[in-house]
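Apart from one protein chain that is not included, each protein chain of the complex appears where it belongs.
Chains: A, B and C, in written order; residue numbering restarts at 1 for each.
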Amino acid sequence: MNDLLKGKKGIIFGALDEKSMAWKVAEKAYEQGAIFTLSNTPVALRFGQLDELAKKTNSTIIPADATNIADLYDVFEKSMEILGGKVDFVLHSIGMSLNVRKKIPYPELNYDYYKKTLDISAISFHKILQVAYKLDAVNEWGSILALSYIAAQRTLYRYNDMADAKALLESIARSFGYIYGREKKVRVNTISQSPTMTTAGSGVAGIDSLIDFTERMSPLGNADAVDLADYTVTLFSDLTRKVTMQNLFHDGGFSSMGMSLRAMHQYNKSLEVDFPG
Amino acid sequence: MNDLLKGKKGIIFGALDEKSMAWKVAEKAYEQGAIFTLSNTPVALRFGQLDELAKKTNSTIIPADATNIADLYDVFEKSMEILGGKVDFVLHSIGMSLNVRKKIPYPELNYDYYKKTLDISAISFHKILQVAYKLDAVNEWGSILALSYIAAQRTLYRYNDMADAKALLESIARSFGYIYGREKKVRVNTISQSPTMTTAGSGVAGIDSLIDFTERMSPLGNADAVDLADYTVTLFSDLTRKVTMQNLFHDGGFSSMGMSLRAMHQYNKSLEVDFPG
Amino acid sequence: MNDLLKGKKGIIFGALDEKSMAWKVAEKAYEQGAIFTLSNTPVALRFGQLDELAKKTNSTIIPADATNIADLYDVFEKSMEILGGKVDFVLHSIGMSLNVRKKIPYPELNYDYYKKTLDISAISFHKILQVAYKLDAVNEWGSILALSYIAAQRTLYRYNDMADAKALLESIARSFGYIYGREKKVRVNTISQSPTMTTAGSGVAGIDSLIDFTERMSPLGNADAVDLADYTVTLFSDLTRKVTMQNLFHDGGFSSMGMSLRAMHQYNKSLEVDFPG
Partner (left out) sequence: MNDLLKGKKGIIFGALDEKSMAWKVAEKAYEQGAIFTLSNTPVALRFGQLDELAKKTNSTIIPADATNIADLYDVFEKSMEILGGKVDFVLHSIGMSLNVRKKIPYPELNYDYYKKTLDISAISFHKILQVAYKLDAVNEWGSILALSYIAAQRTLYRYNDMADAKALLESIARSFGYIYGREKKVRVNTISQSPTMTTAGSGVAGIDSLIDFTERMSPLGNADAVDLADYTVTLFSDLTRKVTMQNLFHDGGFSSMGMSLRAMHQYNKSLEVDFPG
């Protein structure tokens, strides 16, 4: 390893189990010399395996509901205490939609659930930023990242109101990134990751065939959680200090593809089935 | 006039007084042969001059809070009754932020106000679409439009949480546009308009100099409310049936400018002041 | 019809036969009251059916190689003479790649052909603009349009070096649009059209299945040449005066789609074929 994060302190929100993107980020950050705390909701802590990760990475778990300001103050205050000072990086890997879970179609959204989707998946990022900012809890040239998805730009059936949440999340990154950069030299970005088979993602109907499609569309194939962790390390490091307010596609090229040979080849098989003879 | 909207029926949300963009749209739609209803909140009706517009365009006013589903059912049901059938177009020109009004800086957002900003300025568009969709209130090849602003893509200091609201609004247009197009052949778009000196806009501190800057940056100058009304007419007409899920910049070229001769020339004067001698 | 182009004069480059997009634009512009000249290369005139279009729309044909400045002077000078003054609109519908025709793969491009692709498909647009500008041949608030394709933003296998040509074309539209807007109040835009089965397009291998895919991806289906002609009329009209330097997607929503139900459904059939049992 390269000691890319040697001496850096951080907070990682949203690791659940070893399939989680945040989990892989934690492992890689640890390998690269960082120290950090882990946070997730009490429910997630009960059902996940975060203790294992904490042990492995020598880190402390601070339970918090990321939509709750008081909880977030607790996370930042305790983290600074435990880590011995301000932090250098924060990862936001949080998202949930009851409309998706309950298979409520987009034109019939339940608005209470919709607001919850936005609150948990996007506004929580503003709250984390606000608390960090008010506490002055991030060192100069610190790096704050949230995980997003291309649904923020292009509609995917079934992704439902999570698309709106990701669009809002990316806007918050820009809006707050301006202020945080100007006032404290802290950068704020989002990574727009390939569809990734996490425990959360695996519940989404039809995700298998979507992943098959994006795999064939992407010249380098889908980026997985380990790839993401590697990329995240660079964005937490001092080598990317002037990158801010960006949404960075990390997807094997998918976002810049209109049609690939492999995906078209596969699609054509279906047409043969349709029009036999 | 060209009878571009002859025989078309519509609903226009958000006209307040003769400076309003929605007001100009109503006048042009009327000139082009459309019939429509007008809707705004009871408060806006009290302080605005909507009666005058209704008289001028021979239209009926239906008061409604666009965040209230029951009110929206009322608007669509009455409109269909008054206009004699389903509608062909809808304009959403609604936006408000208490954080802006109360000059609460973005990193210190009041979250109750923030949620209100999103609810009024963006989610109201989903609600309008949902009610229209559930009532099957829009004819095939109908056109639904909301007004947006480039702050959805690029941060402008002081535009505050309205930037996030516009990003969410544009995402809703895409997400619902997919469904509405697929199921009912209805198109949904947003127009990203130049900064425009409306009664609402004139309250924003510093808008004068921003408008001066964008005027000099835009090769054709800022688009005003009358220009917008013209453009809107084309997007309500049958000539643009295959345009959907788009955010259309209507801004004299501003969105594609990095730096203009005129803006740089003006800016340079300030530098001379800074560095005299 | 709506007399949207009544009194307007124009030049239409690139009509070949009745499947051509430029052909449909000519028909619609004529219906809307415009007068115009038609131009294409001598070869195209020999193999196409432009005489028929000229008769139908009461217009004169002026042969020209659009990469040849002298020819272009001829087109503009004769057009102003024939039409009785400066023009109000110009359509550029010109593109050709020998690399595509000869099936030379992109990594092995023949650079002489490549430069020809750029010259014919993109730089010709600059030349048309330059000649128009130098002759002051376009009225204030005139509208100049070129036809583009989403390959300018997203790679499609087999579209080859035409993707680069379209990217260059769109850049020229922005670069010249700034100058032409600032100096003469003339707007310059590109329309990014659905894949369209023209005589030129039908030579491209695999275009059938691509069109099948985009049809299923686009909530409103692909836009065809007649749809395009309608849309073009609005962009030539006085109702869109402040739209400039834009690339306007006219594609039934395709550009804003990540994955549709219908396309995924079709794709899934191919997976069943792959993984039977």
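By definition in this document, a contact is a pair of C-beta atoms (placed from the backbone, for glycine too) under 8 Å apart; a residue touches a chain by one contact, two chains touch by 3 or more.
Because the structure is a prediction, the values reported are computed rather than measured.
S.K.: Among C:Met21, C:Ile94, C:Ile123 or C:Leu239, which one touches the chain that has been omitted from the display?
M.R.: In the complete complex, the chain left out is touched by residue C:Ile123.
S.K.: Can you say which of A:Ala54, A:Ile69, A:Ile207 or A:Leu261 touches the chain missing from this structure?
M.R.: Within the whole complex, the residue contacting the unshown chain is A:Leu261.
S.K.: In the full complex, which of C:Ala66, C:Val100 or C:Ala163 touches the chain missing from this view?
M.R.: C:Ala163
S.K.: Could you list which residues of chain A touch the chain missing from the display?
M.R.: Residues 2-4, 174, 177-182, 185, 187, 194, 218-223, 227, 230-231, 233-234, 237-246, 248-253, 255-257, 260-262 of chain A touch the chain absent from view.
S.K.: Spell out, residue by residue, where the missing chain touches chain B.
M.R.: 150-151, 153-159, 206, 209-210, 212-213, 256-261, 264, 266-271, 273-274
S.K.: Write the list of chain C residues that the hidden chain touches.
M.R.: Interface with the chain not displayed, on the chain C side: 69, 105-109, 111, 114-115, 118-119, 123, 126-127, 129-130, 133-134, 152, 154-155, 157, 160-161, 163-164, 166-168, 170-172, 174-180, 183, 245.
The rule is simple: only the chains that are shown with their structure count from here on.
S.K.: Report, in whole Å, the distance between the mean C-alpha point of chain A and the mean C-alpha point of chain B.
M.R.: Those two chain centres are 32 Å apart.
S.K.: In angstrom, rounded to a whole number, how far apart do the mean CA points of chain B and chain C lie?
M.R.: Taking the average C-alpha coordinate of chain B and of chain C, the gap between them is 30 Å.
S.K.: Chain A: which residues touch two or more other chains?
M.R.: Within chain A, residues 154-155, 157 contact more than one other chain.
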